[in-house]
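Of the protein chains in this complex, all but one are displayed in their positions.
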């Protein structure tokens, strides 16, 4: 297995940040630097930085990457084109893993959908996504990623909002006489924290370069 | 079990009509009168009439009910208000079972939904229906019946059109921390033919009266 | 809504206990007494006691009920016949709510299954339950409760063990041409904490008596 490492966490008080802390602790990785709106604490020099914060913090994140000369795993959503370009520039110096979805299963779902499409692309295709009632955007980003695999087709997306469902996505391929469906259910935010852990281990194994979470999973 | 009987079938060449013929034959009931666009055949006097045809044939159906003085099970969809009233009038003389859906499971689904609503009416509610790609109307009549059980609430219906799916309906109740769902899948039209058979046996046991398929199932 | 209240919690450090603390806090109820293996803390006199501990603690729980003369909601699993009898005795003095499953949805699932059984009892029936890989007993208690609703029938239970699934139960009724299924998914332990909260409010409204969680939900 991978050796344990010392890490810094930007956005340590958010939902995902707290999940990262407990997941990383189970693998004996040590939180030596943490940053949030009201707090900066440093016990040691981090070997890698994790960012689970918001786009407004982005500038500070880049400062910390430069300060520690450390690789970065960034889960912040809603980054601007300009911010993504800054990440690409800095990835010429350190390795960077950037994604809007750190669930392994969703990456597999996307890959399987591409494979299924080769043979079943002319079947009827439908996507359903279910999320908690507090999610305001419809459809989900992941549902859109699935739909975008079919550029030549109008694939309908049905969005359900139910209680506090973490997140579910199903894609159906309906033929004459049979239906094939691929389904992903996120049970807890822990799955995203584990994806971030895998990404950290991946980033630590690279000298530099800009990577997606798909690269991490499929070892590119 | 019920004794076998002699029946007449209006609309014997349609999809549902053919299913009725084979289902009734298994219970040793005898087809003694059949009527369709191009054919009228009579071998004996029917004890009961089944109508699986279209609203345009309705007038003839009523003539046959009067001619044979026989009870009627009518599965024709899209009847007008006036036609329904004619049925109610004639039901003062013979028993009539009228429904747009002769699936037992769907009646149970409706009943269970009413029960669930009593306790979970304030949870998030969503309905999904899936049908074959040739179904033009959205949402399905059954999905609307489910939705109409919640007059005080805007219950969303998602409609999927997939290959040649016979018909599926699911209603979800989403609370904080749990989801309850009730689901009905029609596998073949045989299920509707069996509902019509049950209705015929029910109608034969009554002197007169206007009944829904729900009455048949719940023995009112 | 219900007024907030002061409560005592036995087993406050366990998984369910911690969930109770956060759920009760959201309804402005105050934790004034807590007890666990190593800790006894009292800030005020509790109006009601909640027990989320283990059978070994049972004796102390009864002492606290007597000491505070407070009603009790007890979620401890694996109580002995003798311990249940002690609860029934004490319920002649204070109200007691006892259950092995405080999920509202599961109570509804049981009730709907009973209703469905009346009409579909002769269909093929199958139960599936899915739980996390750490659950050692098969089948789950809830699956057994479902099965026990069919004393005249051998209903098969299939048990799946998958990652950290919180808990899912589905009962299928398969007829010729259709399948009806009822499904419950627990998303988080919060659902159990909410059931305990409902039970506490119920117990506070009663002078005395021994109640199940089903009584709480169906207002007996």
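Letters A, B and C name the chains as they come in the text, with residue numbers starting at 1 for each one.
The criterion applied here is as follows: a contact is a pair of C-beta atoms (placed from the backbone, for glycine too) under 8 Å apart; a residue touches a chain by one contact, two chains touch by 3 or more.
Keep in mind it's a predicted model, so treat the numbers as computed, not measured.
Visitor: Of the residues listed, C:15, C:43, C:93 or C:133, which one is in contact with the missing chain?
Guide: Counting the whole complex, the residue in contact with the absent chain is C:133.
Visitor: Touching the hidden chain in the complete assembly: which of A:86, A:149, A:182 or A:204 does that?
Guide: A:182
Visitor: Under the stated touch rule, tell me which residues of chain C contact the chain that is not displayed.
Guide: Spelled out for chain C, the touching residues are 123-124, 126, 128, 130, 133, 156, 158-165, 172, 174-179.
Visitor: Under the stated touch rule, tell me which residues of chain A contact the chain that is not displayed.
Guide: Those residues of chain A that touch the unshown chain are 103-105, 108-109, 111-112, 115-116, 119-120, 173, 175-192, 194, 217-218.
Visitor: Touching the hidden chain in the full complex, which residues of chain B are there? Just list them.
Guide: Its contact residues with the unshown chain are 163-166, 187-188, 190.
In the analysis below, only the chains that are shown with their structure count from here on.
Visitor: What is the chain whose Cα centroid lies farthest from the Cα centroid of chain A?
Guide: If we average the C-alpha coordinates per chain, B ends up farthest from chain A.
Visitor: Over half shared or under half: which fits the residue numbers at the contact of copies chain A and chain B, same or different?
Guide: same
Visitor: So how far apart, in whole Å, are chain B and chain C when each is placed at the average of its C-alpha atoms?
Guide: Between these chains, centre-to-centre, one finds 40 Å.
Visitor: With centres defined as the mean C-alpha position, give me the chain A-chain C separation in Å.
Guide: The mean C-alpha positions of chain A and chain C differ by 36 Å.
Visitor: How many angstrom between the C-alpha centroids of chain B and chain A?
Guide: That pair's centroid distance is 49 Å.
Visitor: Could you list the positions in chain C whose residues touch two or more of the other chains?
Guide: 187-188, 190
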